[in-house]
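All protein chains of the complex are present and in place, except for one that has been dropped.
Our next item is subunit A:
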Amino acid sequence: MKVLLTGATSGIGFETLKQLVNNGCFVYAIGRDFSKIELFLKENRSSIETYEFDLAIVDNIENIFSKLDLDNGKLDAMIHCAGIEETTPLIQSTPEKLDHMFNINVFSGIELLRSFSKKKYCNDGASVVFLSSVMGILGQPGKIGYCASKAAVLGVVKSSALELARRKIRVNAVLPGIVNTPMTKLLFESINESQIDKIKEMHPLGFGEVEDVVPTILFLISDKARWITGQSFVIDGGYSVH
């Protein structure tokens, strides 16, 4: 299976990369700073091709596809893990800030999908997974841009699932609660212990680990999920049940 993966250098994306390689997939990995996973890349050179790319430059995304070496077959799946999270209260949510957030969390995803879904790049029956967030269906103070962008991803998923169904291309979203990654480490640095405990309490099964999220992503790109499209899968240790 040939998989295009963004956010491959960290957190959920890196764990996805590891599990894809372990399952015998060939991965076209997109990230900005591959030095973070240098050792893993060295050990798995034959299964991974890396592309250093800043997804904020949405207009150039199509160029990535023209560079992919697809001589031995087209893509079977795309997993869009790259994303940014930011705490920005409404008063500071300027168009410029929202633009940046939407560029990476939403527009880059649409542009990746627009190219990926072309007949020359992906096979019929291919599968796409977007990383939304439980924040795409819930709210939190200071998260207007993040919540709005992750909710927008769900719109993209539903609409494109319908549009691409005629080629049996499936599009789904995964919505994690708080998972221990470099992204959440940064978030926790700005709040105190008692605030962290409060957030933890809201997750009946505690905070998640990347290993708790990736199996669902792999399931969704597998043939076992061939009748599933346009759906959102919440993986949040019970957070959204409250």
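Quick note on the criterion: a contact is a pair of C-beta atoms (placed from the backbone, for glycine too) under 8 Å apart; a residue touches a chain by one contact, two chains touch by 3 or more; residues count from 1.
Please note the rule applied: contacts and distances are computed from a predicted model.
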- line: Of "RsbRD N-terminal domain-containing protein", "ABC transporter ATP-binding protein", "TFIIB-type domain-containing protein" or "Acyl carrier protein", the UniProt protein name belonging to the chain not shown is "Acyl carrier protein"
- line: Among listed residues A:19, A:88 or A:216, the absent chain is touched only by A:88
Message: For a quick check of understanding: of A:191, A:205 or A:241, which residue touches the chain that isn't displayed?
response: A:191
Task: For subunit A, enumerate the residues touching the unshown chain of the complex.
output: 87-89, 91-92, 141-142, 189-193, 195
